[in-house]
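Every protein chain of the complex appears in place save one, which is left out.
Just so it is clear, A, B and C label the chains in written order, and each chain counts residues from 1 on its own.
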């Protein structure tokens, strides 16, 4: 059971509402003696921070994280690491608009029908603000894996499609990703995306995106049949992110269109190195890592809160319409990049520990 | 933790290898006083049975299920329901070919590297034979939900794309699905698929497929934030099926290309009925069922065992090649339809029970 | 997996060290629409508060709890309830004494050997301070069960033995328990206990205690075979409390000395009421509540930190001795009463929800 807990051996529990006093998470199962500083976590959180460019929401989330437990003399002790981020810049904007109306595409309707009560302020628990907690947990998982695996361990995420415009993934440049406001891995597409997103924004509309996360340096053997497959857990992890509607491992949905000989990644041995001719499998065979790069991508639907008017109902069952005023994020997908990276770190560490338990003890 | 167990409140644990004495599963958490007959389960298993047409593997799996516990006087007692299927028709074919070689696209390599030992006979635990156990568990979940929700509860799966050829989902006809060997919901595509698959088969190759599962009659409120979202659990369920590489909820990956106003399913009220203008969300908002039809689709990669020769290595690290002789299944995706249905039943029941616990107790 | 999480459907995760900035817990799975005030929790915490009499530790723990999430307009929303208690009165006493030495009877040795690092300040995570978080979680469980079951639901704990002096449980008086510093249910023993404990204290020694927890108004049917038996979960709950070494359900260890006819609680029916002649079973048969009062007792070993000198070793493997200076609690068992009550509330609610899911959905 895990309403608000993710993971098996490396687990984190998140809590908090968008406009409550604070949000946070408790990380359990972190191995001891890992060097952890608040600043390690802060740096990851900063990547996710909104208000950094005109292409994302203007909410100023300072997201200053504090570690409350589990770290002693700069090192993890093996006990739970509790982190808290106090909420700021909660504008006292007119909640009356959304208090009783259900925004189409949002969880307003389903939360209200399920629980009979909902915290409507800023979306409450539904808000993507919860993902800051994931980024904090992911920062810890990253530190652990860097300690266990070493420098070759690397996770990189990027936006590969913005609305109708895909980038050229063959031009993927790790270093470029952090140098543009779109987390694009391909320099050649950025001017076009900029133009496109400004037009979307101006129209009071929004667009979706595809995010790709790549992990290098992963040892063979992570993952476990049948219901703890690495790709199963990664798919779940990504699908749990707000607004995600589709997940691909390697060739993903496109693999339906391949023939057997196109799809099977041929294997060869060169000295001590096993090589694969291609990577349709996305680095996972039978739910277990093959030692290739792990590649997962996911689609984020367009922001549901838009300036355009949409038909809906209120909680009394009356027909009405709604258009969301104020701060507006034309593409929530962009900020999903550090969240996808964080989930990748967490799933990989979880399986790293499970593999150690069953096969290396 | 759940290497071989799926589910939270309604759980099943599967066991068994392709060419061992038997396979089976233990279903735990089934509510009491539900009428269950072996034949209810047998009928679902028969849908999955191979050797039914020239388009699937010729292995004759009789898959005769026996209930060993948990049912008394024709009704569930609330205790675990153990089911067993003895393996038959395990041809003593030449295992020497695959004993030491890793078939590209299969889990041979990763299982061996992970565990240092593997049951190579018929793929052992990696084999899709395990999915018969899921179908058996799904048959029980179906009985429970039919009892709880009533006649309006219905789950239907179909193949919507075979290799490069998609069907027209607007022509979806529930009744036609069981009347053709492809589980196609669209009569107009079947001739073409037949021709296409025969050519694939003749070439000793294979192709992938996309399967879509639809669930009707689902009450509002199933699913739970944040890490037990209904779509998260469904994505995990489908991704756990052998050879699945991508999963879509509603518009899925395509939602990246929509604008906010296209994507948000407008809501209206007509008397007691809440209506949605469209269903891009696939019946799930914020991880919770909205009362709309639940729609999930997933891609199955092409069968990895093909007659064409592929380069690979053996377990001693020597370069070699392999071509799989004998029974050959040109599209494993076809048989994934009843498996996808089974997983849908199981996830829905699991969430039905969780919802009852938290919100209706 | 549950290093720091307790429960299945109603779960709480605790975090924090004795002398860190704060401790706290996250409650997940709380049903929605339950009225919850910070003061409800504070009142329970106050029962556990040390420094209330000369018979318990003089540490002043103000234990002011704050709710950070999950409660909206005074009601639970079904989302996680995060609670925090900032640590105060952490005297800067001489930690050098215990920094490198392992106190016999404490977890100093095992924590250090397990993790290779330990927060020695005030015992860090080993400290009974963690139990304040349980009391907070229990206060919420209590509110839920009072809402679901009504006024007849009541849990009462008391000390029934203090060191070598047992009270007379036949004189159990619910109302008297809160009126004496020992949580004694029997007024006649209190003078004696007072004298006894003062002598123990004066000697710089300590003594153990037995605590009994009784729950009334429990419906028939809570608990589940085989590995979620109600008594199994209660035993685990109580054994997880610091310093607890033994647990009895009903007649407990004494039942070994009974004959079959003495032990079997005869049943009779009077109108709508089922009655049991005795309650050796402690209200639980086959792991399921029978509708009788649930009775569990547990032994708390004597405080390990005493003024008397004890032989031990330090972390460098050198023989040495230790005697703990400063604030000294002659019987930690006394303060275990509200903790045992809290765990009882949590286990009962957990099973209440599970029963609803499986048998009442």
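FYI, a residue touches a chain if its C-beta (ideal position, glycine included) is under 8 Å from a C-beta of that chain, and two chains touch if they have at least 3 such contacts.
Given the structure is predicted, the values throughout are model-derived calculations rather than measurements.
Within the set B:104, B:124, B:185 or B:208, the residue that contacts the chain not displayed is B:124. In the complete complex, the residue from B:37, B:75, B:88 or B:275 that touches the missing chain is B:75.
For chain C, the residues touching the absent chain in the complete assembly are 1-6, 8-9, 14, 102-107, 109-111, 113-116, 125-126, 130, 161, 163-164, 200, 205-210, 220-221, 223-229, 231-233, 235-236, 239-240, 242, 245-269, 274, 277, 280-282, 284-291, 299-306, 308, 310-313, 317-319, 333, 354-355, 359.
Mapped onto chain B, contacts with the missing chain fall at residues 1, 3-5, 8-9, 11, 13-17, 20-24, 26, 28-29, 32-33, 66, 68-70, 72-73, 75, 77-82, 84, 114-119, 124-125. The chain not displayed touches chain A at residues 1, 9, 29, 31-32, 78-79, 148, 225, 352-354, 356-361.
Heads up, the rule we're going with is that only the chains that are shown with their structure count from here on.
Distance from each chain's C-alpha mean to the overall C-alpha mean is smallest for A. For the pair chain A and chain B, the distance between C-alpha centroids works out to 26 Å.
In this assembly, the C-alpha centroid of chain A lies 39 Å from the C-alpha centroid of chain C.
For the pair chain B and chain C, the distance between C-alpha centroids works out to 46 Å.
Looking at chain B, one finds that residues 1, 9, 225, 354, 359 touch two or more other chains.
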